[in-house]
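Missing here is one protein chain; the remaining ones are kept as they sit in the complex.
Naming follows writing order (A and B), and every chain is counted from residue 1.
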Amino acid sequence: MRKALLAAAALLVAFAPSARAQAPAVPRQGIVCTNGTTFDLTATPGYIETPDGNSVLMWSYALAGGEFQSPGPVLCVNEGDSVTVHLHNDLTEPVSIVFPGQTGVGGSGSSGLLAKEAPAGGDATYTFTASQPGTYVYESGTDPEKQVEMGLYGALIVRPAGHPDYAYDAATRFDPQREYLVLLSDIDPDLHHAVETGAPYHFDQLRNRYFAINGRQFPDTLQDNGVSWLPAQPYGSLIRVKPYNATGNPLPALIRMANVGTVNHPFHPHGNHIKEVAQDGRPLRTPGGGDASSEHFAETIGSGQTQDYLFSWTDQDSWNPGSNPFPASVASPDYRNLTFKDGNTWSSGSAYLGSKGTLPVGTVSQNICGEWYFPWHSHALNEFTNYDAGFGGMATLLRVDPPGGCTAVAGTASILAGTLNSGTATALAAADTAYYKVNSTVSGTRTADWYGGFTGVPRGSTGLAVTYTGRNSIAALPTTLWIWKWSTSTWVQMGAATGVGTSDVTSTRTPPSPQSDYIGTGANAGKVRVRVLTTGTTTNFVTQGNLLKLTYDAP
Amino acid sequence: MKRRDLLKAGALAGGLLIGGRALQGSAEAAANPEARIGLAGTDGHITLPGRGPLYIFGFATVPLAASVGDLVANYKGKAQHVAPILDVKQDNDVYITLTNLGLVGRPDLVDAHTIHWHGFRTPSALFDGVPEASIGVPIERQFTYFFRPHNPGTYMYHCHFEDVEHVQMGMTSIVFVRPAQDGGSALDPLHRTTTYAYNDGDGSTAYDRHFAILLNEIEEREHDADEQIQEFIFTDYDPQYFTLNGRVYPQTILPNNDPSLPYQPVSSLIQANPGDRVLLRLANLGYLQHAMQLPGIPMKVVGEDATPHSFPYVTNTLYIGPGEARDVLFTAPPFNPSAPVTTDARGSYNTYLFKNRDFRRLSNRGSPGLGGMATEVRVYQGSPLPAQTSVGETYA
Partner (left out) sequence: MRRTMVLILIAVGLTLPASPASAADVSIDLCASAGTLTLPGPVTANIWGFALAGSGGSCAGVTPSVPGPVLSVDQGDTVSIAVHNTLTTPVSLEVPGLSLGQGAGISAPAGGAATATFTASAPGTYLYQGTERQVPMGLYGALIVRPPTAGQAYGSATTAYDREALLVLSAIDPAFNASPATADLYHYAPKFWLINGKAYPDTDLVHGVAPGTKVLLRYLNAGFDNTSMRLLGAYERVLARDAHPLANPFDATAETIPAGGTEDALVTIPATGTRFPVYNRQLHKTMLTFIEVP
C-alpha cells in the first residue's frame, strides 16, 4: 500500500503549489501570526512532504490568494475584536468551520450539522466577538471524521486587550520573543489515499502513520518558519529559551499547545517541567481566583483540547566549571570510548552550558556554541516515528542557549596603521594580564589602527555586540570601534569615541542594522572583523588590547 | 542523614530493587551523600503465557567493582523486565554507571544504550541520555550518569537509543526519590511511620507501605522480529500483552523473585494490613493510555509527575498516559469476613483487583480467564504482616 502511495504522490507532485515567499516580518522561529479581524480563507487541497520522502494529500484552509498550507493560518486577534471569517470552498463537497470556545458564532451559509456550510465552489461567513483571551482551534464541522482527518484545522489566538505579552492575565505574562505554537496532528495516509482515489473511506480502520507538530514531522519541525523546501508546511516548532534569571531573563516562554488529531497525545518535554496554566482558552484558577496551575513532565492532551504552558529552564545547582564543577569523574568522559549516534550530533561535547568540548575526529557537530538540545516529543513512542523510521514524527527540540548568547573571541589580529609591539591575538581572549600591543604611527597625527578577526559566526545570527577592553601608554586618547561591512567592503563606526587612558576601559557596542551585512559569506563565511582605532596627538603611544569579544544570538 | 535512607540496597536476591551503595567521604562533592549504582544493558528472554520465551532488551543490576570482562561473562543475556527499580534520596549525588554488555541473541547488532532519566529537571544535556544530543554507550564500554535530584517523587528511566525499539524491547523502569522529610515520625498523624511521598510538611503523604508499579505493553511481533532479524513497522503497534512490572496477571501476584520467572523478578502483589496507608508509585512506559480502577477502594492522588499535588483528589479511575507518573495513596479497608475470603500462610484476606478498565487489556493474547494488566490488593485479617523493609516487598 505504501509503495503505491509513494508512486501516486510522485505523479501528482507536479501539481503541488510552488513555494510562497514569506513576508520578511515572519520570524525564523516561534509563532507566526496572521493578524487581523477579517480573514478570507479558502478550503483547498494540496500536498505535504514527509521526512521519509512521502507526499500526502491534505485538505486545508489557506489564506485567499495565498498558497496551500497545512495547517491553516494561525489567526491572531485581540480580545473584544469583532471577527469575521469568510470561507470559500474549492473542494468538491460542502465544508464549514467551527470555533470551539467561541459563543454566539453567527454568519451565513447553508445549514449543516454543526455549523453553516459553504457548498462546493460556494461561500460561508462566520462572525463572532473574541470575548475572552486564549488559545483555541478552528476546524471543519462538516463530516469531521473525514474533513478533520484530511487536515481542515488551524489555531486561533485571542490576545488580552492591551496586553499582548499576557496569555490571560498578569500571572501568565511571558516573553513575547518566546511564544510558541505546538499544534499536534496525526495522519493516516491510507485514508488520504482513499480520498485521493475515490476509494471507500473507512474511518474505523484508522491507522495513523504520520504525527506532526505544526504540520511538520521531525526533523522538519526544526527548520525555520517558511523554509522554501517545505512550501506547504510553513510552521516550524523549534523551542528556544535561555536559562531563567530573576533579573536578566525572568519571563517564561509560552507554549500554546493544541491537539487537532484524532487521538489523545501524551507529550513529554525533556529538560524541565512545563507548567499548565490553561485549558481550552480558560485559565486554571482556584474558586478564589488563585493559581491552580500544575507542573508536568508529561501531559496527555485530549483530542480537540488546547492547553497553555509556561516554561522556564533552570539548573537548580548552577553547575559551572569555575565555582561549582561537576564531580571530576563524570564531567569529562572519554568520548573515544563512547559513541555519537551516526557520527552526527547536537551535543556540545561539554557538561556545561555555553562550553564546547572536543568531539572525536569524524564526528560532525550541529552545535553552535555550547547550547543544549532536549527533545520534546510524544511519549507514545510509536508516534515518535515517520511511518517505519524512528526518531521522527511528533517531536521537536528544546534549545537552551547560553545566558549571554554565543561568545566568540578574536582569533586573529591585523594591523592597519602602526606596528606590532608585542603579543598575539590570544592575548585578546580574556581580560587578564596578557595584552596585544600595537605601536602607533610615528609621524603626523599618531594613530594605532588594528582589527581582530572572528570566525564561525553562523549566517543569520542576530544581536551582535562587541566588547573591547584596553588601555594606552598615555592618557585620554579617543578610541573608536568599527565593524567590517562585507557588502560594501567598508568599515562602519559603532558609536562615539571613548576616551581611553592608561588603565583598562571597557566599551560595548552594537552595530547598526541590518546585522547580516557584518557576517561574511562565500569564502569569508562566518567571518566578522572588528577594528580598534586610537587617534593620538604628535606623541608616540602604544595601544594595549586586553579583550576583544563578540557575542551574538545564533539562529 | 540516616544510613537506612542511603542504603536501600537489594536485601532481596536477584536485583529486585537497588539503591545506592553509601560511599561517605569521597573527595568529590563531599557535601552530599552519594549513591552509586551499576546497571548493565543487554538482552534476554522472559516468560509470558500462551507463547514461547519472549526476546527482550533490558537492564540488570551489576556490581560496580567488576571489570567489563567479568560483567560480560556473568551478565550478558541476563536482562530483566521490568528493569531494576531504583530507590534514591533527595539531594544525594547519584552515580549510575551503565555498561553495555552487547546482545547474545543478536551478535550482528552493535546498538549503543543510554539511560534517560525521564522527568528529572536536567542540569546538563550530557546526562539526559538522548544519543542524538549527548552520548551513547557502545558495546563493552561504560559511562557514568550523574544526578543530584532535588525534587522527590516518582520518575522513570529508560534507554533512549532508537527508543521506539529499545523502550518497547524492555529497557524501562521506575526510579523514585525519597523526600528529605523521611526519617522523622513527628509529622505522621498516626506516629507509626517515617516515610512520606513528599516534603508535605504535615504528614499528609505518610505511608506505611509503598509499591512501585510500571505499566507497560508488549507487542510480541516487534520482539519476535527483533529476534529473527526482521524489521517491525512501529506504526503497526498493537500490543498483545499488558504488563505490570513486566509480568501479566496472574504472574503479577506471584512473589518477588519467584523461581518460575527468573528474569521478571518484580511482583505487583500488594499485601497490606487493615488500616495501612499504601502508596502506589505508578508510571506508564507503554505507548497507550491506561485507565486503572481499584473497585471498592478509593484512590487519593497526592502527586503527579514528581510534583506534589496542591489539590490532592480522590478518584476511582486513574487515567495515566505514556510517560506520566502518579503517586496514589489509599487506606487498606477493614477485613470483612462476610466478603469472599482466601487464605494463605499469613492468614485470611479479602482481595481487591487493581485492573485496567479497558477489559481488552485483561487478557493474555486472547486466552480465556483474567490476564493482562491486573494485580491484587490483599487485605489480611488481623495485622499479620511485618513492617515493610523495601519497596514492593511480598510475604509468602
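Operating definition for what follows: a contact is a pair of C-beta atoms (placed from the backbone, for glycine too) under 8 Å apart; a residue touches a chain by one contact, two chains touch by 3 or more.
These figures come from a predicted structure and were not determined experimentally.
Asks: Could you tell me which shown chains are touched by the chain that is not displayed?
Replies: Listed by label, the shown chains it touches are A, B.
Asks: Which candidate, B:A40, B:M156 or B:L362, sits in contact with the chain we can't see?
Replies: Answer from the full complex: B:L362 touches the omitted chain.
Asks: Just one of A:D40, A:E67 or A:D280 touches the chain that is missing; which is it?
Replies: Counting the whole complex, the residue in contact with the absent chain is A:D280.
Asks: Just name the one of A:V98, A:A253, A:L310 or A:A413 that touches the chain not displayed here.
Replies: The missing chain is touched by A:V98.
Asks: So which bits of chain A touch the chain we can't see?
Replies: These residues touch the chain not displayed: 98, 100-106, 113-115, 141, 143-145, 148-149, 203-204, 262-264, 279-282, 284-287, 292, 300, 302-305.
Asks: By the contact criterion defined above, which parts of chain B meet the unshown chain? Give residue numbers in ascending order.
Replies: 240, 289, 291, 293-298, 311, 313-317, 319, 333, 336, 338-340, 350-353, 357-360, 362-363, 365-366, 370
Everything that follows uses one rule, which is that only the chains that are shown with their structure count from here on.
Asks: Averaged over CA atoms, how far is the centre of chain A from the centre of chain B? Could you give it in whole Å?
Replies: Going by mean C-alpha positions, chain A sits 37 Å from chain B.
Asks: Which residues of chain B touch chain A in their complex?
Replies: My answer: residues 28-29, 93, 95, 112, 116, 118-119, 121-128, 130-138, 141-146, 148, 150, 155, 161-165, 167-168, 231, 233-237, 287-289, 304-307, 309-311, 319, 321-325.
Asks: Flag every residue of chain A that touches chain B in the complex, lowest number first.
Replies: Listed in rising order, the residues of chain A that touch chain B are 207-209, 264, 266, 268, 270-273, 292, 294-300, 314-317, 319, 326-330, 333, 335, 337-341, 345-348, 350-353, 372-375, 378-385, 387-388, 390-391, 397, 400.
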